[in-house]
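Mind looking over this structure? Questions follow.
Missing here is one protein chain; the remaining ones are kept as they sit in the complex.
As written, the chains take the letters A, B and C, and residue 1 is the first residue of each chain.
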Amino acid sequence: MAGNIFGQVFRVTTWGESHGKALGAVVDGCPPGLLLSESDIQRDLDRRRPREAPSSTPRREPDKVEILSGTFEGKTTGTPISLAIYNKDVKSESYDSIKDVFRPGHGDFTYQEKYGIRDYRGGGRASGRETAARVAAGAIARKLLEREKIMVRAYTLELAGVRAEKVDLNVIDENPFFAPDLNAADKMHKRIVEIKEDGDSAGGIVEVVVQGCPAGLGEPVFDKLDAELAKAVMSIGAVKAVEIGVGLAAARLLGSECNDEITPEGFVTNRSGGILAGISNGDEIVVRAAVKPISSIEKEQRTVDSNMKPTTISVRGRHDVSAVPRIVPVCEAMVSLVIVDHLLRQRAIKQP
Amino acid sequence: MAGNIFGQVFRVTTWGESHGKALGAVVDGCPPGLLLSESDIQRDLDRRRPREAPSSTPRREPDKVEILSGTFEGKTTGTPISLAIYNKDVKSESYDSIKDVFRPGHGDFTYQEKYGIRDYRGGGRASGRETAARVAAGAIARKLLEREKIMVRAYTLELAGVRAEKVDLNVIDENPFFAPDLNAADKMHKRIVEIKEDGDSAGGIVEVVVQGCPAGLGEPVFDKLDAELAKAVMSIGAVKAVEIGVGLAAARLLGSECNDEITPEGFVTNRSGGILAGISNGDEIVVRAAVKPISSIEKEQRTVDSNMKPTTISVRGRHDVSAVPRIVPVCEAMVSLVIVDHLLRQRAIKQP
Amino acid sequence: MAGNIFGQVFRVTTWGESHGKALGAVVDGCPPGLLLSESDIQRDLDRRRPREAPSSTPRREPDKVEILSGTFEGKTTGTPISLAIYNKDVKSESYDSIKDVFRPGHGDFTYQEKYGIRDYRGGGRASGRETAARVAAGAIARKLLEREKIMVRAYTLELAGVRAEKVDLNVIDENPFFAPDLNAADKMHKRIVEIKEDGDSAGGIVEVVVQGCPAGLGEPVFDKLDAELAKAVMSIGAVKAVEIGVGLAAARLLGSECNDEITPEGFVTNRSGGILAGISNGDEIVVRAAVKPISSIEKEQRTVDSNMKPTTISVRGRHDVSAVPRIVPVCEAMVSLVIVDHLLRQRAIKQP
Partner (left out) sequence: MAGNIFGQVFRVTTWGESHGKALGAVVDGCPPGLLLSESDIQRDLDRRRPREAPSSTPRREPDKVEILSGTFEGKTTGTPISLAIYNKDVKSESYDSIKDVFRPGHGDFTYQEKYGIRDYRGGGRASGRETAARVAAGAIARKLLEREKIMVRAYTLELAGVRAEKVDLNVIDENPFFAPDLNAADKMHKRIVEIKEDGDSAGGIVEVVVQGCPAGLGEPVFDKLDAELAKAVMSIGAVKAVEIGVGLAAARLLGSECNDEITPEGFVTNRSGGILAGISNGDEIVVRAAVKPISSIEKEQRTVDSNMKPTTISVRGRHDVSAVPRIVPVCEAMVSLVIVDHLLRQRAIKQP
């Protein structure tokens, strides 16, 4: 109900604020017998940490995860897996300046309206830092998917107007933007530096592909696989659009251009993005998320204070220039959570 | 779990197949004391029925709704409201030809893979006809929202490549495409006729606006209002992309171009689409859905039969040329269900 | 949330009032491929109908069930199964006398307090008639359990102070009280006649046994199998206590008297009632429900009217003298729903 729980069978609850003591996740419903150690989770958390890129915040959290329950002798036991990440590099005082001002593009105003109280330090629960818990939980989902030979990969298809011209999954981890095209990564770097100097911020597009997903996952009518993916990805703070397969372009295609013909060897094309009538068709699943630019910018903007008096703001805290690279592992995590949940849901109704 | 239930407080279960005895919905969680008659629901169902447009199927269902429970002396009682719509104009035999063939773009193949059995008549549960139940349930949500002075309106922003050049809510019901621009509606008509003659089909874009929604609705983290809207809209059969506010365009804007500045009079712009950090900000909520062209086309396409032998198909059944106009009231219904659910969810945590 | 939905994987929504048009259930999550016809369900509904016993109401509903969706060519398809039972023998006018009076022991007062409105005809949604929908849905669960060789049987262990002295499952259907002891059934008959003549009503105890349930069902911590059974059975209108295994007697046993010792041949005793730490242990599951006497009695009782003015009431409508016999199939249904739900839940986490 309060929205911090995700999934039906593989169910994740996250908690924690940007500048609180800690943040974490509880995974309820992970099948027993899965090999799992803290290093499995740490690997994904490290990918989410700010990289040595000009797009990154200078806040440096070690993001060290602890498994507090749910494993025994290196394996999951079927009981809840509790994960905690203690906050270390917290400088709350630097946020006193925004205590009484609503930052444009942020949740300051809406949290105040909703709850009548808000933890303003670093955005509190609305901070992107919340996604660390998602990535930690997602890492467990990925371990399960690996066992089923299902691979979830995300990358920066476009950043600050620079689009990757090819997709080479092998180079994603070789550049700080998770771009699948090193040439594009260079251009992204230059463009981000310019924008940063200008006191502004940039958006982009993250693409996620799922390889090896069996046909049959997804539950009509409301819990279609694409509907669940749309929710999962749109629930990431800065995302403003979600596409499946050809996505928005479908609106301008003819039926004969949009359908994927079928041959005994499989689907001839993959405009559907691997999902038909809400159910995976065995082809590669393709999801894209459009990410808005970071709302915290140095450029002066008009806003109001908590008494609704006009004022201006120029945000100089420790923040990224673009959230896109950091959202890449978060997208992987969210998509993994959806796929693993539906994999287990499908098992429940399958005659053994 | 099986995905036919939607919402948390205002909870809708739908059931029924295209060519079964009936289809319907059960609304559990509607507050008591709401004036409700069958005509309130019929009004919305009638808007979903195929219109005298060249984009429409010749199947003519009266779609007469019956309220079987949950009201007493013209008011809701707080108990489940059961709605049934009996199928009348059913010609199952005309579907025998597709009994053993997987139609491209449809769920035939994926249903077979998922369940090992499928009701092939008219697409069974995967038929667009399923959305009649959503519209019926949505009509109850709309009645509740009206009481709160919240209005949900959808229209065809674009059809077959023809885009509305203005948005005039008053003319939506004056043309068979639900276009907010009569001039565009004329062009849509011409283009649809051409495509129909060509044995092809067309997609488009539906836009939904919510006026009068109070600030504070939506539940961080996973059940953000935009995430829930994305799921709701993406769960409609043919939708391939969902946008909130500026949507996909956000990816190419700078922070200074994307943020909505705030003044004591309110937000200066509405690029956010009325939602900040997953919570409504009191501004107009704007959602767009990209709809793919109808998969059933007369043009011959390659496919396989249920033995995975190659064959071809040319679909001549009773179907629309474009699903877009009929999806308009479905979008209204789904968005209404999300808004009313979050309205009630917010009440639960508000100190009275 | 509004409480008319039961189960997680095998999920049942019921709807309908005593004197409305119809009542029914939607089963969402039934696995595909199950042979299912209306007669499978009718058989259980017929067992719930009032029998030619002095404990029974003279209202005679045919309780004819219709399957409106979810099956195709005699098998379930994995989509929602909608069941409807139309009310026929409705005499609403006879309830005008209780329109403005709160009957002691009934939900009249509490429904009014909760909803501010109530359908007073025959108790509305609070009527025992609501359980017809449970029995219909439970019949589908039983079909699934039969396929797994799991048998759920209930019987009247005690009625109006007369206790069965032996349990012979073969004679349950041979007497109108569902007693497992024909000798006791005779005594029950005599006692019920006396109580009826006295204008009073009687309670009793229903016992349910589950045979063939595999070990491993039930989810610690909160969804223990016994906890779920307790909820399921206590949710039946007149039930005031639920026991598992030795039940209440456990409070007065020593550990050495209460534990079930284990040998390679199995558990030596079954004081646990087949459940240890909330998980089935492979032994027979034993649940008992204490049923209060029917609240509608001819004996005059003090009460208040809707203006809270004192009055008296003597209920002469068409009602049973004891609900116990009719609760027997309802208990079977509710226990079946719990077991089948946990069977499917367990499949979701089992490595295939």
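One rule holds in what follows: a contact is a pair of C-beta atoms (placed from the backbone, for glycine too) under 8 Å apart; a residue touches a chain by one contact, two chains touch by 3 or more.
Keep in mind it's a predicted model, so treat the numbers as computed, not measured.
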item: Chain not shown: contacting residue from C:43, C:60 or C:299; value: C:299
item: Candidate in contact with the missing chain, chosen from C:2, C:167 or C:182; value: C:2
item: Subunit C residues that touch the omitted chain in the full complex; value: 1-6, 8-9, 14, 102, 104-107, 109-111, 113-114, 125-126, 130, 158, 161, 195, 200-205, 215-224, 226-235, 237, 240-264, 268, 272-273, 275-282, 290-297, 299, 301-304, 308-310, 345-346, 348-349
item: For subunit B, the residues touching the chain missing from this view; value: 1, 8-9, 29, 31-33, 78-79, 220, 344-345, 347-352
item: Hidden partner interface residues of subunit A, rising order; value: 1-5, 8-9, 11, 13-17, 20-24, 26, 28-29, 32-33, 66-70, 72, 75, 77-82, 84, 114-119, 124-125
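Here is the rule we go by: only the chains that are shown with their structure count from here on.
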item: Geometric centre distance via CA averages, subunit C-subunit B, whole Å; value: 38
item: Residues of subunit B engaged with two or more neighbouring chains; value: 1-5, 8-9, 14, 114, 125
